[in-house]
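Heads up, one of the protein chains got dropped from this complex, but the rest are sitting where they should.
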Amino acid sequence: MTAATMTHDEAHHGPPKGIRRWLFSTNHKDIGTMYLVFALIMLFLGGLSAMAIRAELFMPGIQLLEPDLYNNIVTNHAYIMIFGAVMPAAAGLANWMIPLMIGAPDMALPRMNNLSFWILPAAAVMLVLSFIVPFFPEGGSQINTGWTIYPPLSVKVGPAMDFLIFALHLLGISSVLASINIIVTILNMRAPGMTLFRMPMFCWTWLVTAFLLILVVPVLAGGITMLLFDRHFGTSFFDAAGGGDPVLFQHLFWFFGHPEVYILLLPSIGVLAQVIPTFARKPLFGYKSLVGAMLIVATLGMVVWAHHQYTIGMSMGAVNYFMIGTILISIPVGLMVFNFIATMWRGSMTFETPMLFAVAILVMFTFGGLTGVMLAVIPADIQYHDSMFVVAHFHYVLLPGAVFGLFAGVFYWLPKWTGHMYDEKLAKLFFWINVIGFNITFFPQHFLGLAGMPRRIVDYNMAFTEFNMISSIGALIFGLSHLLFLYIIVKTIRGGKKAEARAWEGAEGLEWEVPSPPPFHTWETAPVVR
Amino acid sequence: MTTGGGEGMNDPRENPRLRRRNLLLAWLLGIFAVLVMLYSIRFIWPHVDIFSR
Partner (left out) sequence: MTNETTGREIRQRRGVTDTMRMKKWRGWLAFGLLTGIAPVALAEYGLNFPEPATPIAREIFDLHMLTTKIVTVLMIIAMAIIFYSVYTHRKSRGYQPDLHFHKGWFGTWSWVLVPVMVLGIDLTIAGSAQSALERMWDAPKKRCTADSPPEEKCYDMIVKVIGHQWWWEFQYPDEGIIVESRFVPKEKAGDLYLREVDNPLVLPVGKKIRFLHTSADVNHAFWVPELGMKKDAIAGYITETWAQLDREGTFRGQCAELCGTWHARMPIVVASVSEDEFREWVAMKQEEKARAAAEASADKVWSRDELMAKGKTVYETKCAACHQVTGLGLPPAFPPLKGSKIATGPLGDHIRLVLDGKGNMPAWASLNDLELAAVITYERNAWGNDTGDVVQPADIRAAR
């Protein structure tokens, strides 16, 4: 890749000017940037809803939010974070990094890439409308069902529910199209010499994630379409009086919902797989066994969905099967965590912010995974199910697993994207406040669950007061820390110490051979990988 | 590790074979996704007496 070639390309294919650049972009870097900006905005929106929840739960009594409004905010918090923040951020990382990592000039289907992104703001508008509609006359009730939108309750909800269903369809289409793009790109457009077993682990994790998405998102789409029909077209898929079954929806939802958590997790695991070798100055331990473990996690993860439904009245055989299957997932996951620790082991580590997050992830995600094993054990789950213990568990796997992985990726690749090193001191400060705040928020919730506090309740008995107060204070600290995150990002975009092409000493891979920031078009001539 | 490969080989705009492979795989995956959705509805269909309210 000579300097002459790059300037030549830039002269011909520099970015278009003004709003057209973004609205009609077919450039993976710009689209990646848009995904990330969108995700950041959604992170704050979802965070605001979390602040509202924890503010209401700070003390017993109903101080701020009517119960249905509270239930709606609980519902929206989940949808915004999952579909608005984590998934688009992961897609943003995929868009930015996959072509750079495999030596491709762009994604396989650049125009579809544009569509995949621009569907998202439309979906976000639908989601916001679903929140606003009940405030108007004839607007009906709020969506007070939780993100699981189980019938019969979700059939009774007012018109807001239809907006949500529409939003979910849009989000699903966006995800499926993006997944198709990623699979085709990874399978067809790797540079010569880059076999599948030579490509960066981040690409593997997204390959598996993309296949998972294609397999399970349509099932959710089917389920919510049936819900729509029950609501408006006189069907009774989920109505016992008409010969249907509310539990059917649960199965369709969780058949999507469980693999969804691996969809949320795997790209961040991919980030870990890039970050840890860089800062340990040692290659990834067990590349092949990591790929194998990930495939087993994905496969097993598709057949254990009903561990979210232990109390519906399944037969003993069925419930036993789901318990064993769920417990067994700990084997490949354990292997993956182990491989990351073994990458660190006997490396020569430095602890810049991405690595700080990586270590925090290994500790806290492992803890979350272990409470997951506790939850898998049916007799005990009878006590944990639908209590705050579950809320604590999934925040310990989702935040350290998915979100912190994305933070690590952002700090890791910001120098590449912007050409500037971020402010390391500020970033470390953000890390500590964030991680400490997180633990203060969610650790006490385990005990609330054990003591008998259910989840999704607007008010609780005064016996649960102290730990709720601690959790809410932690949430305030945790929430506010994200302002620092925003500040650091903006500051880095605007300036900072110049970043080299190889911004980190131990970084390996094609993405570190293009300049920081890279030109508008990269790898127009494919590198040959030996 | 890297030297220049064939110019534009990796670019579907300049490599028709690559473009065709991309489109074929994309369509296959897309049709598969739609079939999954239809199957998840159709799987249920015979078991439910719809329009019976």
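Letters A and B mark the chains as written, and numbering starts fresh at 1 in each.
Simple rule for what comes next: contacts are C-beta pairs under 8 Å (C-beta built on N, C-alpha and C of every residue); 3 or more make two chains touch, one makes a residue touch a chain.
Quantities reported herein were computed from a predicted structural model and do not represent experimental measurements.
Taking every chain of the complex into account, the omitted one touches A.
Across A:Ile41, A:Met112, A:Val128 or A:Leu370, the single residue that touches the chain missing here is A:Leu370. Considering the full assembly, A:Ile378 is the residue among A:Ile173, A:Ile378, A:Val397 or A:Ala475 that touches the omitted chain.
Of the candidate positions A:Asp68, A:Asp423 or A:Glu508, contact with the unshown chain belongs to A:Asp68. When the whole complex is considered, the residue among A:Ser130, A:Ser179, A:Ser387 or A:Thr441 that touches the unshown chain is A:Ser387. In the full complex, chain A touches the omitted chain through residues 60, 66-68, 71, 134, 137, 139-141, 144-146, 150, 152-153, 156, 239-241, 245-247, 280-283, 285-286, 289, 311-313, 316, 319-320, 323-324, 327-328, 330-332, 334-335, 337-338, 341-342, 344-351, 359, 362-363, 366-367, 370-371, 373-374, 377-380, 382-383, 385-387, 432, 435, 439, 443, 447-448, 450-452, 454, 456-463, 467.
Methods note: only the chains that are shown with their structure count from here on.
Between chain A and chain B the centroid-to-centroid distance comes to 23 Å (mean Cα coordinates, whole Å).
The part of chain B that touches chain A in the complex is made up of residues 1-12, 18, 21-23, 25-26, 29-30, 32-34, 36-41, 44, 48-53.
Chain contact summary for the complex, chain A toward chain B: residues 1-2, 5, 103-106, 108-109, 112, 176-177, 179-181, 183-184, 187-189, 191-192, 214-215, 217-219, 221-223, 225-226, 229, 234-237, 239, 241-244, 248, 252, 255, 510, 513, 523-530.
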